[in-house]
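All protein chains of the complex are present and in place, except for one that has been dropped.
Now for subunit A:
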Amino acid sequence: MTAVDRAILEAVLLGTVGGLISVQILLRRLPFFTLAMTHATFPGVVLAAIAGVDLYAGGGLFGVLVVLGVLALSRRPGQGTTTAIGIVLSAGFALGVVLLSARDGFSKDLTAYTVGQILTVGTGDLTAVAVVGVIVLALLSVAGRQLTFRAFDPGGYAAAGYRPTAIDMALLLTVEAVIIVAVPAVGAILAVAVLVAPAAIARLWTHDVTAMTAIAVASGIGSGLAGVLISTRYDVATGGAITVVTGTLFALSLAATTTWTAVTGSRRGRRPAADRSAPATTGPSHLEEVG
C-alpha cells in the first residue's frame, strides 16, 4: 500500500467516524466544547512524544483529564461553561507550544501536531481510526435513541429514570477518542473541522437525525477524498486542503439552502414567526445539566 493509498483510506475512515460523531456533537450543542478539547489534547500529544510513550495513550489520558476539568469548572457557580472552555482552550494550546519550544530541534515538528500530515499515516494509525469507528458505531447502535432524548430534553431524560452522567461521559469520552485518532491526519487544530462541520452542513439540508447522519458521513468522506486529491495534485498541505473543502461545502450548502428557501417560500423548514426569538442550535451547551 502506497502513502497515497493509506491517505485515501484514512480520509474515508476519518470522514465516516467524524461524520457519525459530529451529529451528536451538534445535537448536544458541543461544537465549542469540542474545539476546546482538540486544543487541550495538543499538549498531551506533545508530552507523549517527549516522554517517548504512545501518542494515542498520552493524548488520550490528557484529554480525559481535560474533559473532567471542564466539567468540574463549569459546575462552579458564577463560572459559565463558555468561560471555562475558553480558558481551557487557550491554556491547553499554550502549554503545548511551551512544551514544544522547550525541546531543541523539536519545534520544526509543530505543524505535524497542529495541522497533521495525512500522507505520513501508517497502518497503526489506520487501525486506530477503525477501532474508534467500531466504538462510535457501538455507542450509536446501543444508545442512539437515548442520546437524542438526552439532547432534546435533558430534564425529561433524567425524569424518565435514565442516568444522565453515564451517557454524557460515554459521549464525551467517545468524542475525545475521535479527536485523538484524528490528530495524525489533520492535527489538533484542524480536527474540529472533521468533528463539527459535517453535521453543520447536513443540518442545513434536513430536519431528520437519520438523514443528517447520512449526509454528514457523505460530507466527511467527500471532504477527505477531495482534500487528499487536491493536496497530492497541487502539492499543498493535506489537513489544510481537507478543511478548506469542508468550509467551502458549508458555504455552498448555506447559499443553496438559503436561496432555495427564499425562492420556494418553503414552509417545510421554517418555524412559526413567534418562535424566532427562541434559542437556536448556537445557544449555550447543555453541559450545565450534566449529572
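The rule is simple: a contact is a pair of C-beta atoms (placed from the backbone, for glycine too) under 8 Å apart; a residue touches a chain by one contact, two chains touch by 3 or more; residues count from 1.
By definition in this document, contacts and distances are computed from a predicted model.
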Missing subunit (named according to UniProt) among the choices "PadR family transcriptional regulator", "Translesion DNA synthesis-associated protein ImuA", "Formate dehydrogenase subunit gamma" or "Metal ABC transporter ATP-binding protein": "Metal ABC transporter ATP-binding protein"
Of A:Ala84, A:Ala151 or A:Leu172, the one touching the omitted chain in the full complex: A:Ala151
Touch with the omitted chain, as defined above, among A:Arg6, A:His39 or A:Arg203: A:Arg203
Sites on subunit A contacted by the missing partner chain, in the whole complex: 27, 141-143, 145-146, 148-149, 151-153, 155-156, 158-161, 203, 206-209, 212, 267, 270-272, 274-275, 278-281, 283
